[in-house]
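All protein chains but one are shown at their positions in the complex.
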Amino acid sequence: MAWNFLGADYLLHLIIMIGIYVMVSASLNLMIGYTGMLNLGHVGFFGIGAYTSVLLTHPVYGLGLPFSVGLLGGAAMALLGGYFIGIPSLKLRGDYLAIATLGFGEIMRAVFKNWQSLTRGPLGIPAIPKATIFGYTLATKESMAMVVIVATLICLIVLWKIIHSPFGRTLKAIREDEIAAISLGKEVRRYKMTALCISACIAGIAGVFYAHYISFIDPTTFSFSESVIFVCMVILGGMGSFWGSVLGAIVIILLPQPLRFLGFHADIVGALRQILFAAILITMMLWKPQGLISEETITEEKETKEKAAESGTA
Amino acid sequence: MTSILLEVKNLRKEFGGVIAVKDCSFNVKENQIIALIGPNGAGKTTMFNMITGYIQPTKGKIIYQEKEITRYAPQKRVKIGFSRTFQQVKIFQNMTILENMLVAMKNNEVPWATIFSPQKVKVQEEENTAKAKELLKMVKLEGKENKLAKNLSYGQQKLLEIVRAVAVECTLLLLDEPAAGVNLTMLKTIKELLLTLKKKGLTILFIEHNMEFVMDIADTVVVMDYGEEIAVGTPKEIRKNKRVIEAYLGT
Partner (left out) sequence: MSLIAQVLANAIIAGGIYAVIAIGYSLIYSVLKFINFAHGEIVMIGAFIGWTVAVHWHQHLFIATLAAMICCGLLGFLIEKIVYKPFRKKNKLYVLLTAIALSFLLQGIAIVLFGAKVRTFSTGNIIKGHEVFGAVITTTQFIIITVSLIFVFMILLFIKKTKTGKAIRAVAENQDTAAAVGINVDRIISIIFILSSMLAAVSGILIGYEQNINPTMGTMIGIKAFTAAVVGGIGSVPGAFLGGYLIGFAENFGILFVPAGYKDAISFVILLIMLYVKPTGILGKKTEEEVRV
């Protein structure tokens, strides 16, 4: 295997990161792809989850509570954050909504940076305790990877169920034509709010895992550019395509990996990564805005299969 | 005597000084088909949008089942029995025909319905699908359930929009130009559909330019011109009405 020379540790690291980012991109897809709301501040929820959990569990800078409390707290706070940002911004559409969410993300970053008595500001919070599950500490990468995979799968199943429920169908209807959805008696704002809260909650969970895995967080991790990368994953995979958002996250994590081995300075690697993502996004928008796995091909495939079945029986 | 379902009382709408609807009043009786006609710019669409709640009137009242609903939001009107279509077809283009229908129906729409009570959802979906297929049959769209709505012809999209509005389980069906841009066969289908719906007890109010269509199926015709109702009566009466002829021929 080509991966062998890179080491099992590195491979596990990639698996964990992919798991975390799949949660983020699948949750963001619920907003962008299924409900048609462009969210440019998703990193805000990710950050709320991370900081909340760290502050609840950290033995020195926090309350020293168990990881499970941190996980629940992080998810709950992110959900709450979604609710609060939803109140002013959900009456907005299109680019206005995008800007409002962007503003939210930036406000959150300012809070992380400036509420120094709580977050230590730009210094960040180091030595974040490892995650524990049923009293067992996930000290090794293997155990962490296992738990992240399970958590990711649970999130994906929940999202799958939601998307394939009557509720999810109405979300799609809202994306397709909001006014028509209203004409069918749908309380559009409530649906959007629910989608936003679910999306925020899952992003918060991803943030919790991120913090406890990387074991250090500071405000720079939760910048606007991270939100753009999140959006990039959804677009690349395919807006409104369930497996697309999974694929998008995998590609976005793996693609820039070779840059690490070119021996550039860290700043340049960051810049090259940025150029790469930007180029992907522009290319996709220009030539394949529906993404790698488009929603349509799925439905059309189903259709042609049915047609084939029909003609087969006839 | 049939009772009055909807009452429009002195409804007025001004758009920054321009009067679009000028103190217009008429009644919609239960279980009737009412046509709202008039030359272009007569204020029909504005009137329609005020009745359905998409535009707030400047003055006047809308009374439905003896209750004032002038300031109700569109969604709230759906809850008390309204359902509408649009002049420019508004269907969910990237969803299948069946999905279009199912969205309109009563569902358990809590996000975790499929997680905690999958069996109930399944039963409900099956019932709704059966109902939807029945409705689709009425407009000859059966067998196309899994087609994406955008792949339908314009006329078919229009039919879909109408049956989707019917799927909402309404008392008052409001159609904005149901016959516009539709070929003769489909026109016949729409006529039959509306008459069947009337038999089932629905009240239907629609805007239309196609006079033949109006005269064929309407019980009552309301004629608007310059934002006012200038005549109300049966198709026969309207055909003979001098003011109506003047309005249409112009001066």
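Per-chain residue numbering starts at 1, and chain names A and B are given in the order in which the chains are listed.
As a convention for this text, a contact is a pair of C-beta atoms (placed from the backbone, for glycine too) under 8 Å apart; a residue touches a chain by one contact, two chains touch by 3 or more.
On a predicted model such as this, the values are computed, not experimentally measured, just so you know.
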item	value
Selected residue (touches chain absent from view) among A:Leu102, A:Ile163 or A:Leu184	A:Leu102
Touching residues (missing chain, whole complex) on chain A	38, 40, 87-89, 91-92, 94-96, 98-100, 102-104, 106-107, 110-111, 113-114, 121, 179, 224-225, 228, 231-232, 235, 267-268, 270-275, 277-279, 281-282, 285-286, 289
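Methods note: only the chains that are shown with their structure count from here on.
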item	value
Residues of chain B defined as touching chain A within the complex	52, 54, 74-75, 78-79, 83-86, 90-96, 99-100, 102-104, 107-115, 121, 124-125, 146-148, 164-165, 168
Residue ranges of chain A touching chain B (in the complex, touch as defined)	158, 161-162, 164-170, 172-173, 176-177, 179-188, 194, 198, 295-296, 299-300, 302-303, 306
